[in-house]
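Have a look at this one.
Left out: one protein chain. Kept in place: all the others.
Per-chain residue numbering starts at 1, and chain names A, B and C are given in the order in which the chains are listed.
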Amino acid sequence: MPRTISYSQAINEALTEEMERDERVVLMGEDVGRMGGIFGVTPGIYEKFGADRAIDTPISEMLIVGGAVGMAITGLRPVAELQFADFIFNAADETFSKMSKWRYMHGGQFTVPMVLRLPEGATGGGGAEHSQCPEAALLEHPGSHIVVASNPADAKGLLKAAIRDDNPVAFFEHKGLYAMKGEVPDGDHLVEIGKADIKRQGTDVTIVAWGKMVGLSLKAAEQLQKQGISAEVLDTRGLRPLDTEAIFASIEKTGRLIIAQEAPKSGGGASEIAAIVAEEALDLLEAPIIRVGAMDVPIPQNAMLEALVLPTSADIERAAISMLR
Amino acid sequence: MPRTISYSQAINEALTEEMERDERVVLMGEDVGRMGGIFGVTPGIYEKFGADRAIDTPISEMLIVGGAVGMAITGLRPVAELQFADFIFNAADETFSKMSKWRYMHGGQFTVPMVLRLPEGATGGGGAEHSQCPEAALLEHPGSHIVVASNPADAKGLLKAAIRDDNPVAFFEHKGLYAMKGEVPDGDHLVEIGKADIKRQGTDVTIVAWGKMVGLSLKAAEQLQKQGISAEVLDTRGLRPLDTEAIFASIEKTGRLIIAQEAPKSGGGASEIAAIVAEEALDLLEAPIIRVGAMDVPIPQNAMLEALVLPTSADIERAAISMLR
Amino acid sequence: MTDKDTRIAIYRTMYTAQAWELALMRLIDEGLAPPSYHPGRGSEGSEVGATLALRKSDYLLYDHRGMSHIIAKGTPLKALFGDFLGNSFGTTRGLGAGIVHVADPDNGVLGQSGTLGGSQLIAAGAALSSKIRKTDQVTMCFFGDGAANRGTFHEAANAAGAWKLPLIFVIQNNGWAVSTSTEQATGGRYVDRAHGYGFVGEWVDGADAFAVHDVAQRAVDRARRGEGATLIEVKTVRLTGHYAGDPQAYRTTDDKELAATQDPIVLARAKLIELGDLDEEGVTDLELEARAAVDVAAEEAKPGIQPTADRIDQYIYA
Partner (left out) sequence: MTDKDTRIAIYRTMYTAQAWELALMRLIDEGLAPPSYHPGRGSEGSEVGATLALRKSDYLLYDHRGMSHIIAKGTPLKALFGDFLGNSFGTTRGLGAGIVHVADPDNGVLGQSGTLGGSQLIAAGAALSSKIRKTDQVTMCFFGDGAANRGTFHEAANAAGAWKLPLIFVIQNNGWAVSTSTEQATGGRYVDRAHGYGFVGEWVDGADAFAVHDVAQRAVDRARRGEGATLIEVKTVRLTGHYAGDPQAYRTTDDKELAATQDPIVLARAKLIELGDLDEEGVTDLELEARAAVDVAAEEAKPGIQPTADRIDQYIYA
């Protein structure tokens, strides 16, 4: 029978179970070992698996990602962490051109079985360099999966699947969800990467979201229900592979599409999804698409201003209402 | 009376004129000085302005961009070059979070008047790490302009404007255009940043493009003309600021939109523009939007395969025809 | 060797910084300032001793550990409180609230990169800039033992060596990068890295603020004379957790107790009296003055106005 645990505990279980199952799996990153991570996600792993498999690295983001690639092509299956997802830009060439393209560039002679854990998102006062959700940054760089977990069960099941996948996986964890509690199935719980999840059925409007925005979308959907608007909430569980069929099927029902992301409105996954729909499913649309995202500004350090910049469930609600007027 | 010069010569003139006009302007990058650049764009500048203003840097991309930011906030107006636009990912934090956000993060107490020159594009055999057009990578990072020149006159006028602009400007130059010849007005030729240019009037379909794809779009438009299809070609001249009014006005005429980019179809500027149109001008569309871009694969080193991966004018042509059937 | 006035100035500034930090802690307790702060207790000797060797026109790239280098560079206490209160009196007039983004161009405080190491590159650029502009400005860049291992340092240090930049790297080695000890994460000694870039490396114990000042003054003088860069490794101690409230389970009691004996402020106070620069009474008067100034600044900063929505899209573009 399922247990109720936190999102961070779910990640910890996924890591522990996979490290027990396969000795090639090693955890690495800044403070992930002895301290158990600055967000308290990895306690106990160092104690259980030792310094060789729970590696506290120097503050060297290029080494963390580039080194993990070197480990992955020589027989290990590293799970590397960048302390904040923003730091993907401190190891961008390593993530986009080494992790994602090493296999292809060398004619398929290697696989790069690694997971890059990326704690993302704004949580009040982190500022422009510790609050981003840069999931879409990988889109123009084929060769890796882009996975985002919106709840504890997915966090565990998707991470376990990512660790077993022979492809590199950029695994985004929202810092604001670590404390979220939820039911997680017992046993060897795996969730297929790239398969969307309909979190709520609806007929009037489709809200596509991932990560923390899924919860806000569900909240908005409840409010909309009270106003007689039936919203369907689709969790993409990431951006690549993208379950376009599920998205199209939902729009076919509703005829209306809202895409909600925490990243700034411009340059994010919402733009990509909107473009795909405008290309492949335009005829299904009864109203213009609406992207709900953060304002196109660097996230202000001041938490009050940050709150004004971030997208809210009320924004999603307003978007839906505007569509149905 | 206008002279006919090459795209690279136009850039050289822009640099020379601005360096003569303002002694705060300094050129820096790998091999830009004594050698005059590996693509032969900056000859003569070192001889004219000396080692202090034509700086040959070490192979240190983070220093080139981060250092330029330090120079820009202390009284200089650096024009820094990354030898290949792909290397923006070797200095991503510096470009996205320092160059673009330093002013905002510090409450507007600094301006960051710098230009980052980025030779982009595939030219036959450069491979996945020397062929990219990463213009869209800056979109989720507000604070800088994104400029792309499609011809000699614009290369000169936009670069001069960029150097005079108090904002940081990412200035993309397509390596495949350096030899392109074109008329350039005499005198202090400036082109406004963020203003689209209708390169060809048409009534049936709008082709939005920038950089090298503008030429391919014009070629396609000519072919289409023979088949009785009147295509309008709009050169955005970059991605930020984006002249959405001009784009909407054109779609209002034609009702059909093709967006052509050299970058992979996913995650590029075409997705952003498609999303904006699907949000703000959906009603103007009589057909689904079509994005023409490179295949979603790393650019193969093999020039034959590269050619198959890149978008062609024939692709644009086919797209237009498919829309009008 | 520091003279009497310098020693007194160093002590006053260190004590002021400590008082400022205590006052900030109260603001945090009162919920007026955000809790995310990296206390500077233990690094005042390094930050004040080194920074006071600079002129107003010189450039400072501070680090996230405490505020005493910024205070030493001359940024008004009230403005610093304003930054943490996130109000109109802050240097960023409320945009930043808390760590990281203090800036004060008039005093040469160029701001900070929230990603560690970013400031090393900007410091190299600032130093190159003053060289090209032919001013005699010196740039000083602080960072910790952890940040010293980012590749940004290598690119900045190599340029500093190749171009003989008027740049001083101050590595504050407090033995820890959050929970990771220097030994676990570092090969060799930081001070030895200078030689490989062709400039001077000096090691000094940050428990002795006056000794730090001597080393820094020599480095500043060299830089001003056009003799290039210096790397100063200062041994400091982290008297607190990484952040206020860090339980520090990863740290032994011995390590914490040993650190406690290395408080640069306590040691400087004793030295002042020992050298006869001030007597007990003189020191106490100085401390009362400093605390009073801090308290006034804190009170004056409180009524500042919090920024409103209209601020959000200001200053993105010039």
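We adopt the following convention: contacts are C-beta pairs under 8 Å (C-beta built on N, C-alpha and C of every residue); 3 or more make two chains touch, one makes a residue touch a chain.
Keep in mind that this is a model prediction, so the values were computed, not measured.
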Chains still shown that are in contact with the chain withheld from the display: A, B, C
Selected from C:158, C:217, C:236 or C:262 as touching the chain missing from the view: C:158
Residue of B:127, B:168 or B:215 touching the missing chain in the full complex: B:127
Touching residue (missing chain; options A:40, A:70, A:124 or A:185): A:70
Touching residue (missing chain; options C:29, C:192, C:221 or C:289): C:192
Residues from chain A at the interface with the omitted partner, ascending: 26, 52-53, 57-58, 60, 62-63, 65-76, 78, 93-94, 97-98, 102-111, 113, 142-143, 165-167
For chain B, residues in touch with the removed chain: 30-31, 34-35, 38, 56-62, 86-87, 89-90, 124-130, 295, 297-298, 300-305, 308-309
For chain C, residues in touch with the removed chain: 149-155, 157-163, 183-190, 192-199
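Quick note on the criterion: only the chains that are shown with their structure count from here on.
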Between chain B and chain C, centroid-to-centroid distance (C-alpha), Å: 41
Mean-CA-position distance for chain B and chain A (Å): 30
Euclidean distance of C-alpha centroids - chain A vs chain C, Å: 36
Junction residues of chain B, two or more chains touched: 93, 97, 104-105, 142-143
Where chain C touches two or more other chains, by residue: 92, 94-96, 100-101, 113-115, 151, 316
